[in-house]
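Below you will find the structure I want to go over with you.
With one protein chain held back, the other chains of the complex are shown just where they sit.
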Amino acid sequence: MTRWDEDEFTANDLLLDRELIDCHGMPAGRVDDLELSDPEPGEPPVLTALLCGPTAFGPRLGGRLGTWWQAIGRRLRLVSGSYPNRIDAGLIDHVDRLEITLLAAREHLDSYRFRRWTEEKIIGRIPGDTT
Amino acid sequence: MKAVLSMTLGVMTAIGGFVDIGNLVTSGITGARFGMTLAWAVLVGTAGMVLFAEMAGRVTAVTRKPIFHVVRERLGVRVSLVNAAASTFLNLITLAAEIGGVSLVLQMVTGISYLIWVPLAGLAAWLVIWRMPFQWMENIFGLLGLGMIVFVVALFRLPTDWHALWHQVISPAVPAGQPAPTWWFYAVSLIGACIVPYQVIFFSSGGREEGWTSKSITEMRVNALIGFPLGGLLSLAIMAAAVPVLQPLNIQVSHLDQVALPVASAFGRAGLAFVFVSFFAATFAAAAESALSSGYSVAQYMGWSWGKRHPPSAAARFHLVCLASVIAATAFTLTTIDPVTVTIFAVVLGAAAVPLTYFPILIVANDARVMGQRVNRRWVNAAGTFFLTIMVVVSLVSVPLLIITKAGQ
Partner (left out) sequence: MCRRLACVAVLGSCLLLVACAAPVFDDGGYRHAALQTSMAMVSDLASGQLAAQLGLRGNSFPTFTDGNVTDAENDADSVNSTFSSRQPPDARSDALRRTMLQALSDGTSALTDLRVAVRMGDRTQVRKALAEVGKSLKTFDTLQQGLQ
């Protein structure tokens, strides 16, 4: 169950653009957007997932640059469709003023793909990498 | 004892790290051309740098988040994108200027054209980023940079008119026969040479690399409050040394090697050797730091893992940005554009961009919910706000001055 440090806050305050830290304390990206449930009439929407990656970031930028960002992100994706990488709300461990901690390791998140690609195709091939 | 030793080391590296190609060029030019009438600009710039770096360092120590985390979280996704893009662009020009500076120093020593040295300097800077442990990098080059003390000592050997220098410091005015816009332009450039955005990005991100916590605040403060002003003093010494040697001969400084002439007059070859080593260390360290800073700002903005404390494979995209910056800046310097001109542009545009990073730091340092008892004191706030006003003015006038004076001609 997610622990929230504060009872009342706005999404802007504690969620959007915050840093994600995985269960090993490693940075795992930023919250680019939020996914909310479609509420029944009279009921409040519920946070169902945090969204990451260019297809979430682009629309938030807005304008032509945002469209381009989103388009580039879409073309780089393995799966078709432009729905952003989801981090299910159940994976959120703790939210405070500083960061959002996750229950999963970053290797298991969808948003990890670009990093792995850079590591394998570019950085891993330069001699002297200490791994 | 060990704590004192480590603190002394920290201060000494802060002194060496404060001075870079921007200070060398602007201090040399202004000393020869305007005497000490622009010393106030160095003082203003240094005071601003101390204030800014202390706040950024404190925010990093308390929140464990360096500057560009804060920028994005506070300013939102759109405004902070402008911020990140501007900072990265400035880091790149600064990096190009520093690589040019390293190459010019090597040309001074060897007599071989600086263009030959540019790719080697770029490669060496990248190797430091890639392989050298963070603390080694800071300490080795910071300590070697201290050799610039030779400028202070030279003042006692040269026919320095202390009375006249002091008079110019305390009652600044545009010297006769010099155009006022140019004088103001160089004032902006000196301020910009002291408060360089990459140095603050590096200072705060470096704090994270060294694992600062709230307990490290004292050490960080000592570095900023003692180290940076002493660095500013070196900058003033370079300016002052030009006054008895270059000004009477009406020499206008337009090359880096002219900045070293006063020391050669005072101490001959031994003095020059100090200048060569310390100039090299200062520019080379600054090259590595400004390249790292572009990596820091992009990675922090995007939320990628970053830093030299991780092995490169664990911060792959951060290292990719650093590598790309070094390549781009090296290529830019290889276009044979004059590194001294690039330096002037870098410091003036840098001065214009200071509010972009300074403003969000000021806000966060004021937020008691985040900072707890480490929140800004009232007088820090007053000073910080006053300084923000100055920097906004500087930022507004810098580009018009750049155009009117044709970059200080």
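Miscellaneous remarks
Chains: A and B, in written order; residue numbering restarts at 1 for each.
Simple rule for what comes next: a residue touches a chain if its C-beta (ideal position, glycine included) is under 8 Å from a C-beta of that chain, and two chains touch if they have at least 3 such contacts.
Computed from a prediction, not measured in an experiment: that's the story for all the values here.
Here is the thing to keep in mind: the chain we left out touches B in the whole complex. Listed residues B:M7, B:I251 or B:I363: the one in touch with the omitted chain is B:I251. Contact with the undisplayed chain is limited, among B:K2, B:K215, B:R269 or B:R369, to B:R269. The chain omitted from view is touched by exactly one of B:M12, B:A260, B:A315 or B:V394, namely B:A260.
Touching the omitted chain from chain B are residues 107-111, 245-246, 249-252, 254-255, 257-258, 260-261, 264-265, 268-269, 272, 403-404, 406.
The rule is short, and it goes like this: only the chains that are shown with their structure count from here on.
Centre-to-centre, using mean CA coordinates, chain A is 35 Å away from chain B. Those residues of chain A whose C-beta lies close enough to touch chain B in the complex are 12, 16-20, 26-30, 32, 57, 60-62, 97-99, 114-115, 118-119, 122-124, 126, 128-131.
Within the complex formed with chain A, the chain B residues making contact are 63-65, 69, 72-73, 76-78, 80-81, 130-131, 302-306, 311-314, 316-317, 319-320, 323, 369-370.
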